Structure formats: C-alpha cells, structure tokens
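Take a look at this one; I'll ask things after.
A single protein chain has been removed from this complex, and every other one stays in its place.
== chain A ==
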Amino acid sequence: MIPSEPSHDEEENVAPVKAKRSKPEETEGEAEVFHPVKLSRSDLYRPPTAEELNQLKEAESLFHCSLLKMQMEELLREVVLSERRKQQIDCFIQTVTSLLQTVPRSPEVELGDLSWLSGAVKVPFLLIPKASKGKFHMAPPASVNLIGSYPLGTCIKPSIMVDLAVTIPADVLHPKDVLNQRYPRKRALYLAGLAQHLTSSSEIGTMRYSCLHGNRLRPLLLLTPPGKDSSSFTVRVHACPPPGFFKPSRFHPQRNSIRTEWYTGLSKSHIYIGSPVEPPTPHYNSSILGDLLPRAHLQFLSAVSSQCSAFADGVALLKVWLRQRELDQGTGCFNGFLASMLLAYLLTTHRVSNSMTAYQLLRNSLNFLASTDLTVNGISLAKDPDSTPALADMHSAFQVVFVDPSGHLNMCADMTACTYKQVQHEASLSMQFWDDPTVDGFHALLMTPKPMIRTSDHVFQLCELVKLQSSCKKLNLLSELMDHSGNYIDAALPFILSLLQRGLDQRIHLLTHSLSPDPEWSVESEAPKHKAQPPLSFGLILRPELAASVLERGPPADSPKAAEFRQLWGSHSELRRFQDGAITEAVLWNGETSYEKRLVPRQIIAHLLQLHAGIPESSLRYVGAMVDDVIKMGHEVPSTGEEQSLKVVQSYDDLSRKLWRLEGLPLSITSVQGAHPALRYTQVNPLFPPHSFYEKISRSLVPKEGKPCPAYITPVTVICHMEGSGKWPHDHLAIRHIRAAFHISLGELLSKQHRYACKPCPSHLDVWKDGLAFRIQVAYHREPQVLRESVNAEGLLVVRDNEDAQALEMATVHRPLLTSTLHGLQQQHPCFGAVCRLAKRWLGAQLFSEDITEDTADLLVASLFLQPAPFIPPGSPQVGFLRFLHLLSSFDWRNNPLVVNLNNQLTAADYTEIKNDFMASRESLPVMFIATPKDKKLSLWTKQAPSVQMLQRVVMVAAESLKVLESQLMDGNQTQDVRVALRPPLDPYDVLIHLNPKQVPLLSQAVDPPAVKISRGVMSGNVAQSGGALPVIDYNPVSHYLAELREAFGDLALFFCDPYGGTVITVLWKPKAFNPVPFKTSQMFARQVEVTGEEVHTVPNIEAILEDFRVMGKGLVKSVEPRTERWAF
C-alpha cells in the first residue's frame, strides 16, 4: 500500500526538500526563499503614470489584493494551449479533412443490411429494436468544419478535445428520417463508414468510438494523431445533417418521433387502449436537434466573443471551476459549451459588460448561477420567442431549461434537477468563500479538486445497474424508456432521485449523483450495453443535527397527507402517540449508539429503493462508515466510542463540581480545567477497562513480575489552579513543595468527603472515581514567571525564558485552554471527536504519533471544521478523515501558515499580520506552522516536532493512504479492508525490536488485534462507584522502554512505535550516526575508540548497543532483529 521505494533509506531523511517538487528545482531550492521586498525611496515615491495608477486602483478595488489577479493570470497561462500544440492540431485536422474528403461512394442498400461494412469495423449503435426501414449508402461528406471550443479559443488543457463536424450529404438522408431512430442509425452507419475508410490510413493514430455526453443516440468517432503525440489531443468527429435539412418545429418537446408500435413491436391496440395519443419524446427530439445547430452556435458564440475581449479567459476559468467539481463530463453534465452559452447569455442580456475582466466574468456567472434556479425559471437566448416553443412547454418536458439562440433546443435537456442543484450549491459556496477575506479564494475555487468521496458525507452506489430495468417496469416508465431509446439508467434516474429526495427530506442539504462517464470503445467491438457502465454513485451532504434522528414524524392520522406518507413508507409507517398528545403517522428506525444512528440514512435508502424501485439491498453499496471500523469497539452494540467519551466528560463534570465545593482548603480553588484529550472527546480509545489488579500493597494494586502486564488505565489530567496569595513562596522549589502539600490535603478531603481512593504524589494526585482515573495537578499561575526569574552573581534579577517554564505554561495554561475550546467545537460539530480519533489512530499506526502530537492532530482536524473551504464542515467521520489526509498531503507547509481560527477570534487583519510575520521569518519558524488566536507567532504545538524529514514522510504516506482508501471506497470490486491504510511499511527501518505481546498493555487496540485474549486481571462487571483498592494506573512498560531508549540513544537513532497496541519498535539510524568523529570526552557515549597512529576516532559500538536494547527491555523485548542487509557494522 505504501510506496516502496528501493532507494528509500537515509538519503530520504537528509534531503530537506519537499517531496513533491521535481528534480531540477531541488538544486535551486535555497535560492527561492522569500525575502521582504526592499524598494528604494525614489522607486516608491516617484510620480505614478496614469496607466500604473489605473492598474493599481483596479487591483485594489476588484480583488482583495493584486495577488489574486496575478494568480488568475498564472492559472490561465497554465491551461491555455501553446502555439506549438495549436500548430500540431491544425496540421492534423488538415490531414483528417483531406482523408475524409476521399471517402468512396458505395451502392445503396437497405438500412438493416450491414454487409457493405467489412468485419473490422462495427456500428457504434445499439440496434434495439432491430427492424427499421430506409436506404443507406456512403458518400463523401458535403463539408468538414471545425466546431466547438477549439475554433472559439476556449479549449483548455488537459484532455484537449477538438470537434470536427462532418456533414452527411443530403442524398443519404430523407426528411422523414426523424422518425423511429432512422436518422440516428444512418448517422452511426455513416460514422462506421468513415471509420472503415480511415483504418487503412497510417496518418491516424488510434480510432475509438464514444458518444456525446453519454447519449447513445449521438455516437462519435475519436481520432488521435500517430506516434508520441497520440495522448496530447483527441479529435472528435461528429456526423451532422446538412444545416436546415430538418424543420426545427418538428422537434417541439411535446411531439412524438418514436412510435410505440415500432418500439415495442406490438400493435397499437395492445398498449394504449382508449388513448391513441402517442407520448412525447422530448429527449429524443433534442438529441437530433442538437446535431442541426452546432455551426449556428459557433457563429453566435464567435460573435459574442468578438465583442468581449475577456470572453475566452472567462470561459476557461469557468471550465476549470467546473472540472474541479467533476461537473463537466458525463451524462447530463454542465459542460464547457454550456459555460460559454451562459456567459453569452449574461453578455447579451447586459448583466455583465463587455469590458469586464475574466475574473469579473467568473464572479458574475457564479453569482448568476447561485441566484437563479433554472429548474423553475428557465432562461432563453432566443431572439423572437413567439415562433418557438414556450418556456412552460420546456419546463414540463425537462428538469432544467436553458434554451439556445434558435429557440428550439433546450441545451440542458439531459441534466437532472439534482445536478443543477449541485451546481447552484457549489456556486453559492464559492461566492461565500470569495467574499470571506480570511479564505484563500483562489485555492478554494480553482485549485482544489472536489471528488465526490471527499465532498459528500455519505456515498452509496448502485452496483447492478441491470436491476434498474426492472425498476423501470415497476415505476411504469415505458414512455420515458422510449424517449431515452432504451437507456433504462437515464430513464429511471430522475425518478429514483426524486424518491430519495422525498424520503431523506430534511436530513440532507444536498443529494448529488455521479455523471456516468462517456463510454469509449474500440471500432472493432460492438457498442457496450447500458449495464456495462460503472456503478452509479450518489452523494449525500447531511445536516448533522437532523440526519441521525431515528424518528420520522409524519402528519396527524386524520390529515389528508397521511395517505401520502403511508404510501411513501409502506409498512414501516405506524400510528404513534407522542408525549405532546398528538397521534401521528411515524417511522422509527433502529439505532442506539451514535455509530448506528449515523447510518439511519442507509436504512431509509435501502427501504425506499426496495419498496418503490425493487432494488434489493444486496445491490446497494453504502459507503458511510467503512473507515469507522478502525475505531469501532463494543461487543454487543457496535459503537465508535461517543457514548464512552460522554461518560468520561460527565464524570469529570461531577468531579469538578465536587472540587469547587470542597471545604477546608487553606486557599480557594480559582479554576478547574481539563487538560486531556478524553475531555474534548478526542481520546482514541475512550473505553476504560473497568479494573485491573494484581498484587495488593496498602489498598493499592501493583503489577507483578512474571504475569502479563495489567490493562492500561489512562489518567485523565485535570489542572486545578489555586488562588494567588502573598503566602505563596517566591522560589520554584518551595512552590513545588507547597503544591505537594495541596495534593495531600486535596486527597484527604476527597477521600474523607466522597470516599474516593486517592494517591497523592509530589507532582499530582490520582483519584479513582467511577472506574476512571483522574490526575489532579495543582497549579499556581505565577510559577512559570518564577521559573524564568533568577538572581545572577551580582544580585540582579534576570528574567530569562527557559524550557521548564515553557513546558509548565503549556501544561497549565495552553493545554487546558485548547481542551475547553475544542470541547466547544465538539458541541457544534458532533462528528469532530470521531474525526480526531480516526486521524490519531492513523498517525499512531503509521508511527507518526511522536512527530504529530495529539494536540497538533486535534488542531489540524479543528481546522477542517473551522475553514472547510472549498467544502462545508464534515458531516461524517469518514469524510472528515479523508479530508484530514488530504490536508496533510497537499497543504503547502513551506509557504503558508495554517491558521486555525478557534472561536472565530481572528479578523482579516490578524490573518494578514500572521502571514506577514510568517513570511518575514520563515526560516526560523517550525516546519509545520499552525497559528491560533492565542498563539499568532510561535506555533507552540509544533515547535518540537515534526522535523523537515519526518514531515516530508508524513506528507508522502498520507498521500498514499488517501489514494488507497479513496479508490477502495469508490470501487466495490477491490478487497474491502480499510486497515490497509493503517499498516505501516517496515522495510525502511534498520532494526526491529519485537515486543512480548503479554507485556503490551494496549494490545487489544492494535490494528490487527490478536485472536487470543490475554488475561490482564481485568475485573468486569460493576465497579464500585468509589472507594475500593486503587488499580494500576498509568503503567505502560512500552512507553517506559521507549523513553529510556530515546534518552540513551537519541543521538544515534530514531525510535518509532504505535502507541495503541503496537508490538514492534522500529529503529532508524541517523544518517550521520556511523561517521567516525574525533575523540572527545563529551561525545563518548555508546562508542568505541579507533586508533590510527596518533589520531583517535570514535564510532558507535553497534554490538553493545544492540545488546543494550535487549538488556534495557528485559522481559518486554522478544527479539531484536537487526536488518544488516541495509547497513553494515
């Protein structure tokens, strides 16, 4: 799963360069450091020219700063086609055109007769039903023209598509061909004829069939140039009727062009008894109409674009925006053509002016999209609306309406209402980000991809699309099926979407669905069946406050809506009486724990699809809580620990109340604050083992040799500030003693008044309460200051910052504050805790928990909720976790500070200040810089770790894990094991120390917990509320061992271990560890001397070190495995 780089050893840890950058830039890495600009006085104050003044003013008024403008320009430069590429394309187009002109004529045959085609080329069409009348012959095209984005200049990288319209000569067609798929078939045959002619040519690279926006009635021939350029661009050959060959009025959305009799093969009387009216076929009509108009559209757009100089750039930006949101490809997409038409609409209706810049065009079109609902109020580009179908007719036939300049064609015919709602949602979100000066709008809008799995809180897939065929029958959709010429997926989709929308109603913000990609197949094979499409994916963006409700309360039993409600929910709907006395219809779903409740939407969807569309649950693949497995626990009821966390917090609240009320303390308590992840719902595994005991000494239990290590009990840290008073001594040693005295008296009072078992120590007081261990630390607010002060030799008071003071401040001031702030965040976003826990579980499993500490990880996750741009805050642990991995892997730590706006305390000015400070002193700041309202300049939490090398590795592993997870979640055919992302690769390490599982207290939390349970003296069942013997608290041999190893050999090697039940410690020698150094008394640790003449050098005494690994971990270490193949000693 993780990249297996062969050369990945010490070098990787040396090169202080970002992993993503390519080779040539590595060398100049140092040169491109940002330096504050220094302009001379004369430069700054010279009189401005009018032009310069304009430019500066424009930048100031239009953008937040000129930076955005420049960014846009750079982006455009990246996506537009180069001159060289254009020449290549023009040259290839010429070749193709001349080849196409030489298509030979063939004799006239019946339409159904395919014998004139050689076997090598198939017809790109599903011939169902088979029979059709008419004659066909091949003839050279009447004309070959470029259409679409390329001649318009709005074609952008990547996947360059050049559209070529080949006009079928009029004598091949017949005006009546509109009926019963005759024209589409002729078109397909004509394309097959062209393909057959082109196969013999060597100037064509590959040839494939596809169809336009997934519409099987409109096949395309894809041509690529030969040789190494074959992947650089694709030419799409469209076959079109001569302009004006069919009368546009024939394609009115209310008219029928496919006869039921022909389609079903039954006589009329069988189907429509008493109603001889044929159903309208709007989609079929518009698919043919679409072929008639491309040249007219091109003319129209070029006319518009010649008026507005920034038109092409505006369209390009809009296309990039759409592409990042996966909206620009597939069936019913909002494609680049629509984007151009939209801009043209805004220009012709004078909503935007011709002199606007590309940035303004983009902004205005997004604003228009956000505020206009095309599903209700369609828009039209038609000049004389009288002679064309009314908008109302369009609305009755299509879900989304945007009429083209001719007035006959609805360009959004295939788009579902859901897709348009998604576009609207995205547009309004984008506007929001743009107006927020604290968000990097450019990045959020144009640079960040939004794949469905990372955007939607829950995703589900319909795997066996063939089942939709029966749904069509069940939903009685024959006329729709006819209209879509047998494409049962497109026919059934709108109905399924509206069904789900009704069922999920208030629980979701938005329902989206994937746009099935355009199929592509080689010219030698038959057109693929409809069911060969990849599974349809649906995304839900949940409203967290309502989504998890287990009750669906319906209308009162006697209201007329009750019948409708019963019809929707079927047998699940029951009459219920509520506490307020109302008797209403209601549906009750299963769910006790929040893990189960999060999956209520799944129950709803499965039920509705089964009931109304006949889709069994087995063909439904619900990806909502797959990743949650990793933190799942509980044996009877599956749960992800929210309930346990709540219990811890409640118990803490009780303790803090009791502390406040204690009487008889010499000084009063001024604050009680939690300072532990468990008190902000982010403890990875909050399930505390009830009891663990071995040997007893004076009412306390201690571990025993020769027995497995007792279960680990985490002490939950509570900081208890005491009132300031003149009596506090002004000496740090004395303060420590006074604190110890407080611990003793607190312990006495607690055990006397509340009968808790207590264990006072100089540094803390352990309290055993409700099966939880609390570690109370008394703090005095002036202590850090006292630590900083010292009296120098001359008797002057010197204030000097030192590590002790900082550590104390961290523990007694910053951490409690962070804990309470994040506790507040959890109240706003119910899945915050679960995301943190997933993130930390991953970090632990990948051996990064030393580098990205718990606090840092929680802050990183908090930033996902506070600055979700371009998304909205995660509504499920899964999506939150994926975004966490994406943040880790894609954030540009080198050039940007990550600002976590806790409690929304930072203003835009603060952001600028933070950024400027950061830029000014980048080199001296931590590699991973996280700013919070209380800490704008130092990045307290990441000061110690990670190092450049470790961050680089984290970035790399995160990217790989994300890739593996996302592909697994979106593809049901892969082996479904999310734990793959949690198994670290062990090959980059030099020594592995295998631990004895019996002495690893958290073994049950391991990624792959062993099947055999080890008795750890855990007493299950009821634990006495208070009193009883004190269990073994905070005894973890693994962490003791790691601490000793790091202290002894920290200069030579790095040690890694999964703190949650890892049974292996991995060791990596530092790159320079083995270099001999001259003999020095201060550098002679774990080394041996080498004498050459008069010079003495020392080198590490590897054998003795390996022996020390064994000696220091006696009883814990099972074996030490030196991987000498990686290094020699």
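Going forward, contacts are C-beta pairs under 8 Å (C-beta built on N, C-alpha and C of every residue); 3 or more make two chains touch, one makes a residue touch a chain; residues count from 1.
Assume contacts and distances are computed from a predicted model.
Protein name for the hidden chain, per its UniProt entry and selected from "Origin recognition complex subunit 5", "Argininosuccinate synthase", "Ribosomal RNA processing 7 homolog A" or "Integrator complex subunit 3": "Ribosomal RNA processing 7 homolog A".
Touching the chain that is not shown, out of A:K186, A:H238, A:R323 or A:R566: A:R323 (per the contact rule at the top). Here one chain is not drawn; of A:L81, A:A557 or A:V702, the residue touching it is A:V702. Among A:I128, A:L575, A:V1077 or A:V1111, the one in contact with the hidden chain is A:V1111. Here the missing chain is touched by one residue of A:E51, A:D558 or A:E1047, and it is A:E1047. Screening A:F495, A:Y681, A:F881 or A:Y1035 against the full complex identifies A:Y1035 as the residue touching the chain left out.
The missing chain lies against chain A, touching residues 18, 21-22, 25, 28, 32, 34-37, 39, 43-45, 48, 53, 56, 59-60, 65-67, 70-71, 74-75, 77-79, 158, 320, 323-324, 446-447, 449, 697-698, 700, 702-705, 709, 729, 731, 733-734, 736-738, 740-741, 744, 747-748, 759-762, 794-795, 892, 895, 999, 1032, 1035, 1037, 1040-1041, 1043-1044, 1047-1050, 1079, 1081-1082, 1084-1091, 1094-1096, 1101, 1103-1104, 1106-1108, 1111-1117.
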